[in-house]
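A single protein chain has been omitted; all remaining protein chains appear in their positions.
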Amino acid sequence: MALEKPYKDVPGTIIFDAEQSRKGYWLNQFCMSLMKPENRARFKAEERAYLDEWPMTEEQKQAVLARDLNWCMRTGGNIYFLAKIGSTDGKSFQQMAGSMTGMTEEEYRDMMINGGRSAEGNRYIGEDGDAQPHHQPQGSAGKTQGA
Amino acid sequence: MALEKPYKDVPGTIIFDAEQSRKGYWLNQFCMSLMKPENRARFKAEERAYLDEWPMTEEQKQAVLARDLNWCMRTGGNIYFLAKIGSTDGKSFQQMAGSMTGMTEEEYRDMMINGGRSAEGNRYIGEDGDAQPHHQPQGSAGKTQGA
Amino acid sequence: MARITASVYTSHVPAIGAALDLGKTHEPYWQKVFAGYDYGKQWVKDNRPDVIFLVYNDHATAFSLNLIPTFAIGTAAEYEVADEGFGPRPVPKVMGHPELASHIAQSVIQQDFDLTIVNKMPVDHGLTVPLSLMFGQKDPVKEAWPCPVIPFAVNVVQYPVPSGRRCYELGKAIRRAVASFDEDLNVHIWGTGGMSHQLQGPRAGLINREWDNAWLDKLINDPEACASVPHIDYVREAGSEGIELVMWLIARGAMADAAGGPKPVLKHRFYHVPASNTAVGHAILETV
Partner (left out) sequence: MARITASVYTSHVPAIGAALDLGKTHEPYWQKVFAGYDYGKQWVKDNRPDVIFLVYNDHATAFSLNLIPTFAIGTAAEYEVADEGFGPRPVPKVMGHPELASHIAQSVIQQDFDLTIVNKMPVDHGLTVPLSLMFGQKDPVKEAWPCPVIPFAVNVVQYPVPSGRRCYELGKAIRRAVASFDEDLNVHIWGTGGMSHQLQGPRAGLINREWDNAWLDKLINDPEACASVPHIDYVREAGSEGIELVMWLIARGAMADAAGGPKPVLKHRFYHVPASNTAVGHAILETV
């Protein structure tokens, strides 16, 4: 498709465009279902069975079960939808965002208090900022888990 | 409101604009509920009770009970919504449209077969066409019922 | 590269669907309507589109007063046939073209048309009657429509509906969008609704043969002028529901000549009164 997608060269970032939306349609609609308390309860009681009610790909289901939000995003998830999984788990938006960096909760929180992540080196893929692929995972949480 | 409404001077015609839509909101949403077979059944079984479930005005309810579509329209009904009442009653769109003219089914059908209603005299209020207020009701159905 | 090669215009009267579904096509009343589509049925067989971009309006079916999009584009894989009060029409479900539809949505929004993107939308007679007219009766289960369809719903129920000019410009934007899609696809664009009719009030049954035909002349030969016709003219001359005709201007704006290309050829033109409450109009334009 000959539409310009200038946002493809931003490191550590997936823009939720029509293509992602098509890919992630059922994953995101599953997330949306978690807005209802009765669905949250059913999901928590038996995650796999609940996921199997949705025509998601096996990979999408695995990504959800692993609570790996980067993986969810690669399969078409959008962060505002994925946040419903976090709410179900009782996680704050800061915990969810931090989980995608490989940092511990404290590391991420401290980074934010100290002014947040710098844009320097993080504007284009190929620079040397901390969000670049070759610097992942960034924190000690990711290093212990192997991310 | 200082928006131009040039369509106010067309005889026998109510344009469904924002103002009508506000006025007819619950009437039209009631009609929309008749898209579901179970609601149609409940409405047919006890019309008044079903209507009382909706925050419509008493006049709107009376207009529905009377199946007077012109009256329904004056209270904010839109023809595409009101048509759900007709479907519930097993009426065709031609029967519904005809019912607003005072003609019998045959009279209206014959008018259509003969080329339909002429625009002559029916473009502006104050001309002398058959849709003008002073020529209502037009047919023998309206004359016997008193419309 | 995808390209729009033809546009089809037709009324989408619900009673036509009922006549088809109830086997009334050979009654003299309906015979006169369906005869007007014999040419088109053969033509579309000989000029089979890969995708149809179908402009129509929802008649308080998918959209209630809770939500009224001015322009809604369907990007779903499929669309169920709506139950409009008598059960769904016995026709095949409608398959979409998510890739092309999403591409058009993205391109057209970037051209400053504020579309609503829809992925779940039962489609009513506005969309299915034109398919039946052009492709004939199809078994709802054993058969399928010959090609994917991108539904494009225009608000013509609650005033203000978009102007003829806005619709015409939107057609141009759709043409540019289609032309930037990499896959080689033959796309037809259909404009549906109209012609003159009024379904409401003491003026119900209004038909204006002269105005309809003059408007159709203009649509074909001078679409720029046709796009300038104000709403009130449609209402006054062609009945309150005649306003549906603005949708034909979307299809017309997508033809090559609106972008400075060659004039399309008029392959067919048909006009008949009545089908139920409505004047039936139909035309086919092809860029050769």
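Going in written order, the chains are labelled A, B and C, and every chain counts its residues from 1.
In this text, contacts are C-beta pairs under 8 Å (C-beta built on N, C-alpha and C of every residue); 3 or more make two chains touch, one makes a residue touch a chain.
What you are looking at is a predicted structure, and each value in this text was computed from that prediction instead of being measured.
Participant: I'd like the shown chains that the missing chain touches, ordered by label.
Facilitator: Contacts of the unshown chain, counting the full complex: A, B, C.
Participant: Kindly state which of the options C:71, C:234, C:248 or C:270 is in contact with the chain not pictured.
Facilitator: C:71
Participant: For the chain not shown, which residue from C:25, C:116 or C:287 touches it across the whole complex?
Facilitator: C:116
Participant: Tell me which stretches of chain B touch the chain missing from the display.
Facilitator: Given the touch definition above, chain B has residues 1-3, 17-19, 21-22, 25 touching the missing chain.
Participant: What chain C residues would touch the chain not displayed?
Facilitator: 65-72, 106, 109-110, 112-120, 158-160, 162-163, 166
Participant: Give me the chain A residues in contact with the hidden chain, please.
Facilitator: Spelled out for chain A, the touching residues are 6-7, 10-18, 21, 25, 28-29, 31-32, 34-35, 40, 69-70, 73, 78-81, 83-84, 87-88, 92-94, 96-98, 100-102, 108, 111-113, 115-119, 122-124, 131, 133, 135-138.
The definition used in the following text is that only the chains that are shown with their structure count from here on.
Participant: What is the distance, in whole Å, between the centres of chain B and chain C, each centre taken as the mean of its C-alpha atoms?
Facilitator: Their C-alpha centroids are separated by 26 Å.
Participant: Which whole number of Å gives the spacing of the CA centres of chain A and chain B?
Facilitator: 53
Participant: For chain A versus chain C, what separation do you get between their C-alpha means, in angstrom?
Facilitator: 41
Participant: Check each residue of chain C and list the ones that touch at least two other chains.
Facilitator: Not one residue in chain C touches at least two other chains.
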